[in-house]
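For this view, one protein chain was removed and the others were kept in their places.
Entry: chain A
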Amino acid sequence: MRDETRLEQIRSTLAVDGYQLSVEEAGSAFDVRITAGAGSCPDCLVPKNMMVSMLAPILGVGPDGIRLSYPSDVAPANRT
C-alpha cells in the first residue's frame, strides 16, 4: 500500500529543485514520471536507480514494480 504522506514529501522536495512528480497505477506496478519545470536544477535529481530505491518502499512495491521516467528520457523506461 502506498504511503501518500511520504509520497507528498518526496513531491514537495522535488518541487524545491523545480521538478514535478506524477504517479499512475498500472496494474500491480507504477508509472512514475518526473518532469522539469522552468529553472529546474539540472544536477539536482538523484540517479534513477537511487530514486527507484527511495520510491519502492513508499509505493509498497519492489524496484521492478516502478517504471520511472526522467526529463532526459525520450520515453518511459524500466529502471536503470
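Basically, contacts are C-beta pairs under 8 Å (C-beta built on N, C-alpha and C of every residue); 3 or more make two chains touch, one makes a residue touch a chain; residues count from 1.
What we mean here is this: contacts and distances are computed from a predicted model.
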{"item": "Omitted chain (choose from \"Heme lyase NrfEFG subunit NrfE\", \"Carbamoyl phosphate synthase large chain\", \"UGSC-like domain-containing protein\" or \"Xylose transport system permease protein XylH\") - UniProt protein name", "value": "\"UGSC-like domain-containing protein\""}
{"item": "Option from A:Q20, A:T35, A:S53 or A:S69 whose C-beta touches the chain left out", "value": "A:S53"}
{"item": "Residues in chain A touching the chain absent from view", "value": "6, 9-10, 12-14, 16-17, 19, 41, 43-47, 49-50, 53-54, 57"}
